[in-house]
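Apart from one protein chain that is not included, each protein chain of the complex appears where it belongs.
Here the chain labels run A, B and C in written order, and each chain numbers its own residues starting at 1.
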Amino acid sequence: MSEEQIKNLEEQFEARILRDDKIEPKDWMPEKYRQTHIRQISQHAHSEIVGMLPEGNWITRAPSLRRKVALLAKVQDEGGHGLYLYSAAETLGISRDEMFDQLHTGKAKYSSIFNYPALTWADMGAIGWLVDGAAIINQVALCGTSYGPYARAMVRICKEESFHQRQGYEIMLKLANGAPEQKDMAQDALNRFWWPSLMMFGPKDDESPHTAQSMKWKLKRKTNDDLRQQFIDQTVPQADILGLTIPDPDLKWNEAKQGYDFGEIDWDEFWQVVKGHGPCNKERMKARVNAWENGAWVRDAAMAYADKKSELKNKQAV
Amino acid sequence: MSEEQIKNLEEQFEARILRDDKIEPKDWMPEKYRQTHIRQISQHAHSEIVGMLPEGNWITRAPSLRRKVALLAKVQDEGGHGLYLYSAAETLGISRDEMFDQLHTGKAKYSSIFNYPALTWADMGAIGWLVDGAAIINQVALCGTSYGPYARAMVRICKEESFHQRQGYEIMLKLANGAPEQKDMAQDALNRFWWPSLMMFGPKDDESPHTAQSMKWKLKRKTNDDLRQQFIDQTVPQADILGLTIPDPDLKWNEAKQGYDFGEIDWDEFWQVVKGHGPCNKERMKARVNAWENGAWVRDAAMAYADKKSELKNKQAV
Amino acid sequence: MKNENLYNYILGIADNNLILGQRLGELCGHGPTLETDIACTNISLDLLGQVRSFYQYAAKIAGDGRKEDDIAMLRKERDYLNVLLVEQPNTDFGYTIARQFLFDVYHFLMLTELEKSQDLTLSAIATKSLKEVSYHKRFSSDWIKRLGDGTSESHDRIQMAINDLWTYTDELFHQTEADKVMVAEGIGVDVTKLKDDYYNQVGNILEEATLEIPERKYFQKGGKQGIHTEHLGYLLAELQYMQRAYPNMEW
Partner (left out) sequence: MKNENLYNYILGIADNNLILGQRLGELCGHGPTLETDIACTNISLDLLGQVRSFYQYAAKIAGDGRKEDDIAMLRKERDYLNVLLVEQPNTDFGYTIARQFLFDVYHFLMLTELEKSQDLTLSAIATKSLKEVSYHKRFSSDWIKRLGDGTSESHDRIQMAINDLWTYTDELFHQTEADKVMVAEGIGVDVTKLKDDYYNQVGNILEEATLEIPERKYFQKGGKQGIHTEHLGYLLAELQYMQRAYPNMEW
């Protein structure tokens, strides 16, 4: 293709996005669009999969059968989200094995929040309420993103996520209205998950170089800081209902901006965790890599069996 | 050596045993004596090592620190007994590695009692009281056995074992005088360990072909049935003090023989367990084999290091 | 308790679900593929969903104020009545699948009979469960075939798992005292009658999977009398942790 032709295609492409057309797998797309989407969608998929671990950690110890069943269902949903998202990424020409390989070698990232440990039952509440809450804010915007398979996966995921968030909030509510030890447990979980949740929206806008491009492709519809503000403004009243205290002495209502002012995020911690030195980065990767390596013989067997069966079928067809 | 000479040696040998001389490693001994002793001493050593497992199973869950420390000390002692006994067997010209190999391949046996699971804390009491109690009865006799290293190991072991037995009985006493749940737990442990403890004395005399030879070599000073009777007569009053019921409806005092009559032992169960089909045979072997295989690299390293050091020493000496 | 036999009968069924569900729950997030991970979690979910119905009914029968969670999580080890099979550890995916398969075939046969129970609650739970368990059985049978007739490594591994776990199959068909009474009352399933069907079905699948049917003279039992393997204590320490550490609270 001539440069002229490419430029033409690119212009058409941008125009389609501008008028809210969905881009589909077979459509022409700029290479950078493809790569950016592979990166973001697979990162999102990885986050679902790694995100199974901190909650999976409490399945065997859930305090009641009702909660155990709900937690299993939730973690199972996360696995399901991983599936849709890997499928969406595969439409862009990358295999699931390649994506796993990127995860296991540290080339691909996943949401840093899952590098914090789930230490008490209340963390199941806090993760649902805060982490899923923050995720939804990020994801709702993505329901209108330009890449069709991703947008459609998002619609489905958002629906389930908001159910998870309500479930998490309900866990917190029960604890906050329970015995003093339960309320302490809830407050402690909020203390530990509050700041990492704020970090989920990424660095400040002035340190987030990809924002402009992502906005154009509708991979982002608001900036990190805007989303973070939205999350805080939505969450503070929820904490009030719980009777819990947000662990930020600088948090206060700003009448002028009709939102909350809040304290400085510990960006050193943010970067430490992103770079692989959070409390559980090593543990999480070990768990994923072990699962993968210990499962190799199972996957090999499934493949060999499928080959045998299709061979047999072919023979019978002849 | 001529047959005459051998016969002569054998006669001298038997005479020494008869007058209670100890046979020492460097002394001449009949091959059958050597083999029988290797078999019995290594089997005894294996029993100590495998015997660490059911009790080891409760170290992490001991109900108090005092009990945890005492249990650790006890299991450590068992390891120590294993050490003396392997050493005693080594004096007869077999290596510890060979003995382990016999254990791991099922060629060598160990006491069947350790193929029963330790299911509750009370089992720590019952094992100490009954299993160590039965073991002591077997072992006290062995303090006067003819093979010197074995007899000396036994003296040391018996002293520690009787401490263990008292410790076990004291656990039972505490439970029996404790809360109803504790008393139930103690009774349940007695129910489960009573019959297997009686089986520890081996088959009935008329089904125990080696007894005569073993008696001659003072590897046995009383028959299986005699020892079993002694154990029962000693244990029943102890159960009475505990206020626990021996799970044998046929048990009753026989004034004429000045001992207890007791019910029929389930010899099918006995042979099933001996043949490797007890509740934990597989588990116990798996644990030992895993420890051995997972430890191979450690033993190799220690060997390599020792070689390097002695090489260095030799070089320096030159 | 007025109807202790019914109560014990229910636990004899439900505890299998609980313990197997718990075992599968340990694996969540650690499966060999995402699909099997989700499937095993789903089976766990089904089993624990069913167990809630059973324990709720048991609590009603007990009538002593205990609720489903008290029954599930506040008994002593010796009071759990599950068979030894379901408490065996997740040694590897082969053991997980073999355990599942050996249980599913039984579970399906048992529920099919339980559906005919004169006790309408049990019958209703059976009906609801059967649909799920039929899926479990298909899942585990398919994997037995895949692993048995997959690679030589997978063949050996699944054969070893089958051999090891075979020793726990016979117990499935032992009748407890509660069983006998419940069978007589038309409420319980006569498990002794399921045995031939069970070994036939299992044998057929194993054969299709190019696996050998273990020959065994000796079997392990005890679970139905609360005499378990040493594995169960550790499982219960986790299962019960919260209820024990925070007694009498709502969650």
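Criterion: a residue touches a chain if its C-beta (ideal position, glycine included) is under 8 Å from a C-beta of that chain, and two chains touch if they have at least 3 such contacts.
Just so you know, these numbers come straight off a predicted model, no measurement behind them.
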| item | value |
| --- | --- |
| Omitted chain - touching chains that are shown | A, B, C |
| Hidden-chain contact residue, picked from the options B:T91, B:S162 or B:Q182 | B:Q182 |
| Touch with the omitted chain, as defined above, among A:A118, A:A135 or A:L227 | A:A118 |
| Full-complex contact with the absent chain, from A:E181, A:E293 or A:D307 | A:E181 |
| Residue numbers in chain A that touch the chain omitted from display | 54, 57, 61, 117-120, 181, 188, 192, 272, 275, 277, 279-280, 282-283 |
| Those residues of chain B which, in the complete complex, touch the missing chain | 49, 52-53, 56, 59-69, 72-73, 75-76, 79-80, 82-83, 86, 121, 171, 174, 178-179, 181-182, 287, 290-292, 294-305, 308 |
| Sites on chain C contacted by the missing partner chain, in the whole complex | 76, 233-234, 236-238, 240-241, 244-245 |
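Keep in mind that, in the parts below, only the chains that are shown with their structure count from here on.
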| item | value |
| --- | --- |
| Pair of chains ranked first by number of touching C-beta pairs | A-C |
| Intercentroid distance (Cα basis), chain C paired with chain B, Å | 37 |
| Inter-centroid spacing, chain B versus chain A (mean Cα positions, whole Å) | 58 |
| For chain B, residues that touch 2 or more chains besides their own | none |
